[in-house]
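So the structure is just underneath, and the comments pick up after that.
One protein chain omitted, others in place.
Showing subunit A:
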Amino acid sequence: MTTLAPILSDIWDAPRSWTYATYAEHQGYDAWRKAIHTDPTELVNAVKDSGLRGRGGAGFPTGLKWSFLPPPDGGPRYLVVNADESEPGTCKDIPLMLANPHSLIEGVAITSFAIGSNHAFIYLRGEVVHVYRRLLAAVREAREAGLLGTNILGTGYDLEVTVHAGAGAYICGEETALLDSLEGRRGQPRLKPPFPAVAGLYARPTVVNNVESIASVPTIVRNGVDWFTSMGTEKSKGHGLFSLSGHVARPGQYEAPLGITFRELLDMAGGIRDGHSLKFWTPGGSSTPILTAEHMDVVMDYESVGAAGSMLATRAIQVFDETTSVVRCVSRWTDFYQHESCGKCTPCREGTFWLKQILHRLEAGKGTESDVDLLLDVAGNIEGRSFCALGDAAATPIKSAIKYFREEFEQGIHTPAWELFPYEANAAFSGATA
């Protein structure tokens, strides 16, 4: 049996966990003090050897990403932290930054030093004002402690950290859209290549990493590569936050080694709420194909979830019980993708609009005989043909839900979803407590 392994979450229950004083009492910034006297190449290699993979969804090896930066040419290079957590179901970076922003700031310092950057940016979504307050305060405290700014710890190394608030746009979590947004433009994705490592922020070499990835760096530096690789599976090393939400008894954050199974996590969360049973779940947010009760023993690492037909992604495990209409869920996710489509490319802009129309009529029991096939046709014409991953993501819940629950979509030809699955039965509250 796999047990939990609190690492990033380990000081979240400390009094005033967000302050520099608390972090410093718990070995905070020890890794930075060590790293700043280490050869940057050694730091990059350590993160490479650790096998740490991007925790923002794609799972690309973090150290490898850093090593793609071209050799220094005397000009600026940047670290940009993607703190635009907006993927439906994903809720790990926001509580991390609220409870312990310094773990991110320390990771920012070490990473910047490792890649030779003197200016780092944290792009935080704008809809979490208290997290922004905590990040601004953490940067100020770290600067006052001499851990950021100029001539840090007498080494001659300078680092400026700017915490930037976005303004409400899911697409800015796509790394090149984030860069355009950070440059003061509409957040629309860029064609790749060139990748940000070569031409990123201000067309300069840039590393873009997720919050949890960067926050995982200090303990790798402090405890060593072997410590990190002692957790996880062969190709999915280390630990991660698993966020369980929906119809489970105890939703919340469960930090565990990668490779824990869905069944183990669900047990820890107290199982499905009383008197109900599992219908379907997402392993890593709404952009990952849904799985069902037949996938209880899926090992939660990149390879195994992939082999089961989905993606580990952000480990955002949304759980839905048998009272839930899958048509309603897919319809609402599609509303989201349509709303957040940036409009740059035709397949996504037009396709999500039409998917939404079809799903609304199926949810209302007013679909036509050909609607289910039409959904698959439109989804298939978005997937792989859009500019960025948002288009693929829009197709994903539709295709996977029809794969497992086609008959439910077909019932949308004659019966509204709310008659098949009364919506009141889904809620966390019932008549008496509402």
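Throughout what follows, a residue touches a chain if its C-beta (ideal position, glycine included) is under 8 Å from a C-beta of that chain, and two chains touch if they have at least 3 such contacts; residues count from 1.
Everything that follows uses one rule, which is that contacts and distances are computed from a predicted model.
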item: Which of "Carbohydrate ABC transporter membrane protein 1, CUT1 family", "Transport permease protein", "Protein-methionine-sulfoxide reductase heme-binding subunit MsrQ" or "NADH-quinone oxidoreductase subunit E" matches, in UniProt, the chain that is not displayed; value: "NADH-quinone oxidoreductase subunit E"
item: Identified contact with the non-displayed chain, of A:215, A:244, A:266 or A:382; value: A:244
item: Among A:32, A:113 or A:333, residue touching the chain not depicted; value: A:333
